[in-house]
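Below you will find the structure I want to go over with you.
Of the protein chains in this complex, all but one are displayed in their positions.
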């Protein structure tokens, strides 16, 4: 019998190696539907696809999160009578460097501070007067509901 | 007559600490304005805010801090996870200098872009340096038998915010 070093030990194909190789895959494919849960050849193909999807999903999450922030900010500014882009432009022109993440957070949790930011953007003197919104007078009760 | 919303006065007053006011906003509306009224309103607002700060009657403060390229909205006793290895020992207290905004229920101080370092002070303690969950970066190319798995864990430093305080009246 040839004794192998620990470096070359994985050359030996034993039933135990086969078992643990599959075991590692089945642990991760346990929640799949049908034979891709239990049959190794199908499970490993589905799993490779799942890992690739997860990689793309991590990148997409940043985009969708950013979109959600923007839509939340937009909802709050429009209830105060100013659209998103004049608001963002006004803040940038006033050298306010708050990012989307924090603005979206302020929009729902700190309505008073957010309102002062909207007024700051609205009163930005260099803004084109055509883009300055007016408070929404027809609305009986705004959706912000907190700060009257 | 100029109608000044409380929130407008708030934003005007907050902008005073860094940059002088312009009266261009009034030119847009085209109304006849009492020139002294603006300064009187600002004086009243500043007085009310300074009064709260001196007596400590303002409600719980929150601040927006800039740290490691990201912004965090924090208040006292918060724990924030900073996605980096900070060269600070565990248990050490640091002061966060870059403050974009500090506010309470009744007033908002907006930095352009940063507030004065002597005005608002935010302290934090490093409580943990840890790693995030492990994830697999799987690279795969069709028909070339190329596949690689790399495993990665993000570094995190956990900070506890000790407190936020306004050190002096805001118009000095």
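Order as written gives the chain letters A and B; numbering starts at 1 within each chain.
Just so it is clear, a contact is a pair of C-beta atoms (placed from the backbone, for glycine too) under 8 Å apart; a residue touches a chain by one contact, two chains touch by 3 or more.
Note that contacts and distances are computed from a predicted model.
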For the chain that is missing from this picture, which UniProt protein name fits: "AP complex subunit beta", "26S proteasome complex subunit SEM1", "39S ribosomal protein L13, mitochondrial" or "GPI transamidase component GAA1"? "39S ribosomal protein L13, mitochondrial"
Which is it among B:40, B:60 or B:139 that touches the chain not included here? B:60
Among B:77, B:128 or B:171, which residue is in touch with the absent chain? B:77
Considering the whole complex, not just the chains shown, which residues of subunit A touch the missing one? 64, 68, 71-73, 75-76, 78-79, 104, 107-108, 136, 138-144
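In this text, only the chains that are shown with their structure count from here on.
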Roughly how far is subunit A from subunit B, going centre to centre by Cα mean, in whole Å? 22
Which residues of subunit A touch subunit B in the complex? 48, 51-52, 54-55, 58, 94-99, 101-102, 105-106, 109-110, 112-113, 115-117, 119-120, 123-126, 129, 132
Per the touch rule, the subunit B residues reaching subunit A in their complex are 5, 7-8, 10-12, 14-15, 22, 24-25, 27-28, 62, 64, 66, 70-73, 100-101, 103, 105, 108, 110-114, 135-138, 140, 147, 149
